[in-house]
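One protein chain omitted, others in place.
Up next is subunit A:
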Amino acid sequence: MALRQGRGYAAVNYPTGMNLGGDPSQALVHATTMGGFVVTLSSVDLGQGLRTVIAQCAAETLGLPIENIIVDTADTDTGPHCMGTFASRGTHRVGNAVIMAAREARDVMLQVAADELEVDAEDLETDGTGFIRLKGSSEKKIHVSDVALAAHFRQGRTISGRGIFLKEPSTPVPETGEMDPDSCQAHACTVAEVEVDDETGVIEVLRLYNTYEIGRALNPAIATQQVEGGAWMGLSHALFESTEPYYPHSREHGPVDFTEYLMPGPADIPAQTSLFLERPAADGPFGAKGIGEMTANAPIPAIANAVYDAVGVRLTSMPFTPEKVLRGLDELRAGRAG
């Protein structure tokens, strides 16, 4: 009886967004009197970091510091339309819509600044610190807060922009099944290293190595969080979580609440190493693809393959409980004996 180590890997190919009857998201951008820019959305941030990434997209496009951006996702009754945060579509759809809206607002901002400075708007640039200045000149410049004041109180203009990203509907060609179901696809590979106790059947995941090709990681720290938090959930599905075989009758038999539903705690986590390969997607906001849902996928088959490598047991249903490992070992021994 021994602790046996094994290594396995699995790769995943994951679509960004989906396409039923067409998949739009809209964004509106407008300047406040003080030169803040409000990005109004109905898109919901469930913790993935959408608000941060959206603020980055708006700031980058407007050429302003991120502190100038106010993201307002407050009200789906009154906000511009969004299909929702699902199908790993948020960054891609909403990012594109926000860039489009911010471009339109930027054009107005530059025109207002041009009229204040008495120059051509085409000759202006943003410096990223809040100033709009004549290209090649350090003197001829105006701060965005003065531009906003001028627009509101002198020129009588709204500095604003509208944006939408629409993935148009696509139906399958009956003869071939061909269709255009998503916008782009992200790719990943996870290598898992496990230790299996062949006496108790307990699997411990020691290390996970994750490599993700997600177009461009707009915010690498948040993207790493998505990868490693998602891998934790994959590990949780692989080793612990299940409402099966009781669902939908869990009330009588299965886990019904937090105290019975198993999940790995802080003492059960593997060491993780995560890397990004950046190959910008042609239709992504600054090249980004979606990363949300795919992150829980690859760890599961990677762990199954690592268990096979460690003890020769091929597990085909989750979770990979000690009982299943021991039954598999028994079968192997019986096979050898027979």
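Convention: a residue touches a chain if its C-beta (ideal position, glycine included) is under 8 Å from a C-beta of that chain, and two chains touch if they have at least 3 such contacts; residues count from 1.
Please note the rule applied: contacts and distances are computed from a predicted model.
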Record-based protein name (UniProt) of the chain missing from this complex, from "Hydrogenase 4 subunit B", "PadR family transcriptional regulator", "2Fe-2S iron-sulfur cluster binding domain-containing protein" or "Aspartyl/glutamyl-tRNA(Asn/Gln) amidotransferase subunit B": "2Fe-2S iron-sulfur cluster binding domain-containing protein"
Residue among A:Ser170, A:Gln225 or A:Ser242 that touches the chain left out of view: A:Gln225
Hidden-chain contact residue, picked from the options A:Thr40, A:Gln272 or A:Thr321: A:Gln272
Of A:Gly49, A:Gly161, A:Gly215 or A:Gly284, the residue in touch with the unshown chain: A:Gly49
Touching the absent chain when the full complex is considered, from A:Asp77, A:Asp257 or A:Glu323: A:Asp257
Missing-chain contacts mapped onto subunit A: 46-49, 221-222, 224-225, 228-233, 257-259, 263, 265-267, 269, 272
